[in-house]
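The complex appears here without one of its protein chains, the remainder shown in place.
Labels run A, B and C following the written order; every chain starts at residue 1.
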Amino acid sequence: MSPEMDREALGAFMADEFPQMADEVAVESLGTDAITVRLMVKDKHLRPGGTVAGPAIFSLVDVAIYLMILSRIGPVALAVTTNATIDFMRRPVSARDLLADVRLLKLGRSLAVCDALVRSEGSDLPVARASMTYAIPPSGR
Amino acid sequence: MSPEMDREALGAFMADEFPQMADEVAVESLGTDAITVRLMVKDKHLRPGGTVAGPAIFSLVDVAIYLMILSRIGPVALAVTTNATIDFMRRPVSARDLLADVRLLKLGRSLAVCDALVRSEGSDLPVARASMTYAIPPSGR
Amino acid sequence: MSPEMDREALGAFMADEFPQMADEVAVESLGTDAITVRLMVKDKHLRPGGTVAGPAIFSLVDVAIYLMILSRIGPVALAVTTNATIDFMRRPVSARDLLADVRLLKLGRSLAVCDALVRSEGSDLPVARASMTYAIPPSGR
Partner (left out) sequence: MSPEMDREALGAFMADEFPQMADEVAVESLGTDAITVRLMVKDKHLRPGGTVAGPAIFSLVDVAIYLMILSRIGPVALAVTTNATIDFMRRPVSARDLLADVRLLKLGRSLAVCDALVRSEGSDLPVARASMTYAIPPSGR
């Protein structure tokens, strides 16, 4: 199944729809059932002590999974997260970007399910694990 | 059990440790096993179409549960979220603040568990439901 | 909104569709947005040491939430759990039945969301907390 949106199309969509995130987030690689998205970690993402804040990691996973799904169904701005679960397992490596490796596990007519591992660049140890369900509006397919 | 930190102490802690959130979040009420926290919704929390972004709702719940736990164990900056699950159920009412009603379900030696319902001010319909586990460092009790 | 199925109808449905559970599970009370379901704890539910096994608690919550939803939409055998999250917080009281108090948080056209607290009879301390999403087939409404 060929993607509906490639890396360039996803980048343009982000710039249009989420301009406030477009300079923090980048698609590193995109496959049929997988995407890797980078968070360029900045001061505003950090907690006291220098670790990346949980909500910033949640936000990275949320956008990464959203882009995974859009790459398959096209620019459906109305797809919404209905359930998200995240396990925070390790402190990120200080001063490193974060990478979210997403797998598409199900793409149904009305629900899509993905999971993700988040790691610091240059490390294989997972910082966080997440899974999310997106509801796809009827007009979305 | 008397709280370790009251509303004023929680507000001062937020202003010191999370200055970037201190003007967005306010403790509405605080009990032994419950807290209500308000998110003053601003443009930066909104998605295209005017709904509050999922990560902003996640962030509200995260800080609300953190404050619930701090009120019982004192200002332990190192308590960390280990697991979070959130169900997004309804669109928030446009241009209204969000309120998170938190219940403390367990406060153990090393783990605390809370859940929360999030609603738009003036409505009883839940916008989101969340539960989180916090790990409490040994020095934290 | 009047229920589609009352306690008697739910009991008859269980006896027909889930005969293996019908003598273990009983509806204690049923309201518009809430149900309480009892698990009559038996030896087969126990782990070594006498505590109730996690899967037995999961099963109690699953059937309790299923009955909550059926009471509103009628006997739709095809409603299926799509997501379940459970936090195990305390050991149950030995040799006591378990009670699951369910709240209906959302009943949409295609998804229903409930949460539940599980406690030992005679105790207010939650043994477990759970939330589940059910997908409702199009013919189900």
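A few notes on this one:
The rule we apply is simple: contacts are C-beta pairs under 8 Å (C-beta built on N, C-alpha and C of every residue); 3 or more make two chains touch, one makes a residue touch a chain.
Computed from a predicted structure; not experimentally measured.
Across C:Met5, C:Ile35, C:Leu70 or C:Ile86, the residue that sits in touch with the chain not pictured is C:Ile86. Residue positions on subunit A in contact with the hidden chain: 83, 85, 87, 89-90, 105-106, 113, 115, 117, 126, 129, 131, 133, in rising order.
Residues 82-83, 85, 110-111, 133, 135 of subunit B touch the missing chain (whole complex, contact as defined above).
One chain of the complex is left out; on subunit C, the residues touching it are 17-18, 20, 44, 48-49, 54-55, 58-59, 62, 77, 80-89.
Everything below uses one rule, namely that only the chains that are shown with their structure count from here on.
Taking each chain's centre as the mean of its CA atoms, A is the chain most distant from subunit C. Taking the mean of each chain's C-alpha atoms, the chain closest to the overall C-alpha centroid is B. For this pair, subunit B with subunit C, the centres built from the Cα atoms lie 28 Å apart. For the pair subunit A and subunit B, the distance between mean C-alpha positions equals 23 Å. Rounded to whole angstrom, the centroid-to-centroid distance between subunit A and subunit C, based on C-alpha atoms, equals 34 Å. Looking at subunit C, residues 85, 133 sit in touch with two or more other chains.
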